[in-house]
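Removed from the display is one protein chain of the complex; every other protein chain stays in position.
A, B and C label the chains in the order they appear, each numbered from 1.
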Amino acid sequence: MSISVLDALRPGKKPALLGLVLVFGLFVGAWVHGKYFSDRSPIQPIEFSHMIHATDNEIPCQHCHIYADRTPVAGVPSVSKCMGCHNSVPSVREHPEILKLVAYWEKREPIPWIKVHDLPDFVHFTHKRHIRAGLACQECHGPVETMNRITRVATMRMPWCVDCHTERNVEHGRDCWTCHK
Amino acid sequence: MSTFVEKLRQYRKPGYYDKFDYHWTMTIDLDRCTGCEACMVACQAENNLPIVGEKRFAENREIKWIRIERYWEGEYPDVKMRFIPMLCQHCDDAPCETACPVFATYHNQDGLNTQIYNRCIGTRTCAVYCPYEVRYFNWFTYTWDEPLEQQLNPDVTVREKGVMEKCTFCIQRIRIAKDNAKDDDRRRVRDGEVVPACVQSCPTEALVFGNSNDPEAKVSKMMKNPRGYKVLEELNTTPSIVYLTKVHS
Amino acid sequence: MSKISRRDLLQYIGAGGIGVVGGVLYGESVQQNVELLIPQVVPPEDYSPGVATWYNTVCNQCPAGCGISVRIREGKAKKIEGNPVHPVSQGRTCARGQAGLNALYNPDRIRTPLQNVGQRGSGNFEEISWDEALTTVGSRIGRLKIDNEASRVRLLCGRVRGHLDELFLQFMNLLGSDHYQQYDFTYPSALMAANKMSFGTDVLPYYDIRNAVFLLSFGADYLGTWISPVHHSLAYGHLRQGREGRRGKTIQIEPRMSLSGAAADEWIAARPGTEGLLALGIAHALVSEGHYHGSDRDEWSKALQAYSPSLVSAETEVSEDKILRLAREFGTSTASLAIAGGATAAGTNAVASIVAVNALNYLAGNLSQPGGIIFNPDPAFSATAGSRQAGFQGMLDLIGAMKAGDVDVLLVHDTNPVFALPDNVGFRQAMQNVPLIIALSSFRDETTEMADLILPTSTYLESWGDDVPDPGVGFPVASISQPVVATLYDTLPVGDIVLSLARQIGGELPIHMRWGTMEEFIKERWREEYDQRGSEGEEQEFEAFWQAALEAGVWGQPGAVAGDQPVPLSSSMIASIADPVSRFAGDESDYPFVLHPYLTATFFDGRGANLPWLQEMPDPMTSVVYGSWVELNPVTADELGIREGDVLDVESPAGSVRVPALIFPAIRPGVVAIPVGQGHAAYGRYARDRGVNPIHIVATLIDDQSGDLAWAATRVKLKLTGERLQIIKTDGVTRTLGRQILGPENDHA
Partner (left out) sequence: MFDHGQPSYAEVNKDVLSVMLETGPKYWMLLGTTMSVAGICFFMPWIYQLFVGVGAAGMNRNAVWGSYLSNFIFWIGLSHSGTLLSAVLHITNSPWRKAIYRSAEAMTLFSLMTAAMFVMVHLGRVWFVHWSFPIPNQMGLWPNFRSPLMFDVMAITTYLTASSIFIYMGSVPDFAAVRDASTGLRRRLYTIFSFGWRGTAREWHTLGWAYTFFAIFVIPLAVSVHSIVSWDFALSIVPGLHHTIFAPYFVCGAIFSGTAGIVTVMYCLRKFLNFERYIGQVHLDSLGKLLITLSLIWSYINILELFSSWYGGTSFELEALQFKLTGFYAPLYWEMILFCAFVPLLILFKKIRWSWNKMLVISILINVGMLTERFIIVATSQPRKFLPDAFGFYFPSWIELSITVGAFAIFATLFLIFIKWVPAISIYEVKETLKPLRRDA
């Protein structure tokens, strides 16, 4: 029997190949999950469409998200706010989704929206500062006005924040305590 | 390479922080301090310090970002008790900052010695290097008896096991003040606009906090007081806290 | 290129498939769990998310009546700070005040009405509904009322002030019972009596420490527990460093160093019980040394001649020249003030001592002077709670009545006599004779445990009310306390309970007490007050005034003149006072040590013991947490061979407690001190079965003139039990070892 390393290695060729395929598969799987099964675009309790509201009816963002430029939190509109308008929009009153809304309203229950843009508790983020700095909502939230179901376009993770702060060289934008708390 | 050398040269020269807007500083007047410990509870309330329980105290594992140290002088009947509040001195040349292998603690442009809980891997070197022993380690993950957790301050993280923590000069309050300043286009926050919990609570007004880069600030004036000194000055850690000694009459 | 066999192909596909599945699973695993975004149904106007709002109210952790501001985020209380515009606290708070949040969010709060099942005091309660509870009480009291036996109903409160006090009073009057009493262990009865004697006033004066230059404190721990610690601390800060180049001096006279003693320039441990005598000695020296120039100088020197420094020094064991020095400094300082409290005001000579101290103030000529004693005008509101204070005698009467079976219904609110009375007066036993005990309380303390029925009260942070600081700050002040958070549990503010009880009982009660809630009542009363004082330059409408008052949390008239100048102190008083030296229970030969119980800055009289933050706050003087201890002078300890942590039997004529020893450098030999506050048998997980309560072994000696309990006049003996118990302290070594920690000048070990 020879002492050539290659000969010795040959039988290991196939397991190695299998391994490679497996690893490749892992990447594919992760990618597929991210694309199709992730929490980036969950089914909401009511099929609310930003497309209809923002584009078709040209309602500005802060008409509903009233706190965005005043407080750290943009604020999801209260049920009363929704009803406020929809009472005066008879055309869609019979629409099944609107009926859901009405149901919540009559039960005096909040709508359990599923959070799409979520930051961890240790992050200090304020909408106010970013909006007063002249950022458009879309810069982080993507073309919301074209979405029928809200979808997260950004990772909302630290590298993403840091990159933006770096590009615009925000004053002390890369000091940890600017965002961490 | 030369740029690095340059950086190194001008790094932490005395007055390195003067070029920034803020250099947060505190003065503690020991002639006013009565050791009532209102500051300790204020800190606990503001910064979500855990309620560690009797056992942990017995093991000497309490967490108190600010503590009152007691020193007896003399013997009965001419015995005296001296109190000295001890909290993070936010040294300009902090030993702890060189120690951390992952930069979880560093000095920021406001002259604050900061601790990033998320970055901490728990080598605890900073606590060993700190001569003031004001860094506290989370030996466990502490919990609050329901409904005490409702009191937790949402502006401050609740720390998990395995991370170091310490006084931040109530950075969340500084942050809010800066935010307000920005809202009405002020470059700097006004003197007295930022008050850490301990300073706010102090019933004898022994603690004064402010921006020593602003010569008009009350703290800058206090620092000029001839009674002023810094604890363990000989170690050249250049603390940001100036103590005013008690007067003997 | 060899072609791949089917078998191989399948294997490759299999591997790939496993990979993909694995990848997907991985993705699932790292995904954060879904959080919900709950909108409000209808948002309140002043609501903005993520922004804190502050509401002003009144602190209830001690009777000082500090105004506080509470920080609210998303409807939850986050932080308590002093109310900056309140004249008492001026934006500051003590540790106890901040720990109020622990009371609000305490895990051991009573959450529903409870009914005792089984043995009384066994602590077996079962939940009942409010209707049930109220009807039970209402019908019971109602029947008594119908049978004209309402006097068999008794109401016992802690220190209740403002209009809640009036509400109680009205309730009891309408009921036809005049047995509405208050009991607060810390109430300065002796001080009241003494001031009545000296100045003929019913209102406690304001001690202007702020502007004093020389402060002589006889046992009063004004920085820790005496009357209004936060206010005094502010004053102290100013006294020390507030005036440019004029640092005030403080002297503390007490057998065991308190916070104020530690802060003082000089700490003098006179023989316990002789502080009053020392005051007289100083007075004598002051007059004889010619520092007093009043017209009545001769009478005074006559009256005081019995107290020459040499004699006094022998009694008090304070050197003669020290007495003379104190007299000189006290007499010559521009603004000198003497105060008395703590143990000095808790001997059998309490009133005598305080009168002597008042005499000092008179001789220093500081009455109604800045930095002296400022006499308060009548409190802002007519209701003066002081008169309702039962004092020790009152409690003895109550116990007697209960023993005699003259009490059918006992309503207890916000006071804990089972804890705060000596064991041998037998309050607990007497309670057994009362058919129905109703506790209006937020926590199951010892007294509440004895109740048949517990009506859970909301904490002061959830209730409407108002308060009149007593003593005031030299001008009329009234604070409003308003709910800062929604009520957490199925509890009611105590005022509302009284009102609904009134409705239950029926008769003329609901007619006179027609208010639906405490809020209505308070507002109406304030309107009346406003109408009375409306002329006093309050232009705006009441609603505006009310809103302003709510926002500020306090109303006051800084401009208003102080109380009228009192009668000049006559020297005859000295003759009239009884023995200025305290007697002690227990014979010195059997009981060699004087027991010095003291209120702690941590738990006050024990009401703070159920707050975890306070349990975890090291005792200011000893750094001990969780538990109690007995303090011994190092020399005494050496003689008896006692080391720190040795469990001792501290035995008095009235009983004994087991408590570990702590060597304390600043306590007089022959005196042992035990802090008050721990030693609860109930009162929730943080307080229960922890430490001992010295009040329980206090002998029931009373002050000769006010009849108040002389709780510092007991002798004890110590026995080593051989057991050891670790005293948990946060301190390491408490000597500087010559290190420059306290600053250049203070560099001595």
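Following the convention adopted for this analysis, contacts are C-beta pairs under 8 Å (C-beta built on N, C-alpha and C of every residue); 3 or more make two chains touch, one makes a residue touch a chain.
Treat the numbers as computed from the prediction; the structure is a model and nothing was measured.
Colleague: Would you mind listing the shown chains in contact with the chain that isn't displayed?
Modeller: The chain that is not shown touches these displayed chains: A, B, C.
Colleague: Taking the entire complex into account, which one of C:His293, C:Arg643 or C:Arg739 touches the absent chain?
Modeller: C:Arg739
Colleague: For the chain left off this view, which of A:Glu47, A:Glu139 or A:Asp163 is in contact with it?
Modeller: If we include the chain that is not displayed, A:Asp163 is the one touching it.
Colleague: Among B:Gln109, B:Thr123 or B:Gln150, exactly one should touch the missing chain; which is it?
Modeller: B:Thr123
Colleague: Can you list, in ascending order, the subunit A residues touching the missing chain?
Modeller: So the residues of subunit A touching the unseen chain are 1, 3-5, 7-9, 11, 158-159, 162-163, 166, 174.
Colleague: Which subunit B residues would touch the chain omitted from the figure, given the whole complex?
Modeller: 59-62, 69-71, 86, 95, 98-103, 106, 119-125, 127-129, 131-133, 136-141, 161-164, 232, 235
Colleague: Applying the definition given at the start, please give the residues of subunit C touching the unseen chain.
Modeller: Interface with the chain not displayed, on the subunit C side: 731-739, 741.
Methods note: only the chains that are shown with their structure count from here on.
Colleague: Out of B-C and A-B, which chain pair has the most contact pairs?
Modeller: B-C
Colleague: Counting only Cα atoms for the centres, state how far subunit A is from subunit C in Å.
Modeller: 53
Colleague: Where does subunit B touch two or more other chains at once, residue-wise?
Modeller: none
Colleague: Using the touch rule from the top of the page, what residues of subunit C touch 2 or more other chains?
Modeller: In subunit C, 50 touch at least two other chains.
Colleague: Quick check: in the complex, which residue numbers of subunit C touch subunit B?
Modeller: Going by the criterion above, the answer is residues 50, 73-74, 76-82, 91-95, 97-99, 101-102, 104-107, 223-224, 229-230, 233-234, 236-237, 240-241, 247, 249, 257, 259-263, 265, 267-269, 488, 601, 612-618, 620-621, 623, 625-627, 633-635, 665-669, 685, 726, 728, 730-731, 734-736, 739-746, 748.
Colleague: Spell out the residues on subunit A that touch subunit B in their complex, using ranges where they run on.
Modeller: Within the complex, subunit A contacts subunit B at residues 121-122, 124, 126, 128-129, 132, 172, 175-177, 180-181.
Colleague: Which bits of subunit A are touching subunit C when the two form their complex?
Modeller: Per the touch definition, subunit A meets subunit C at residues 14, 17-19, 21-34, 37-39, 42, 67, 70-73, 75-81, 105, 108-115, 118, 126.
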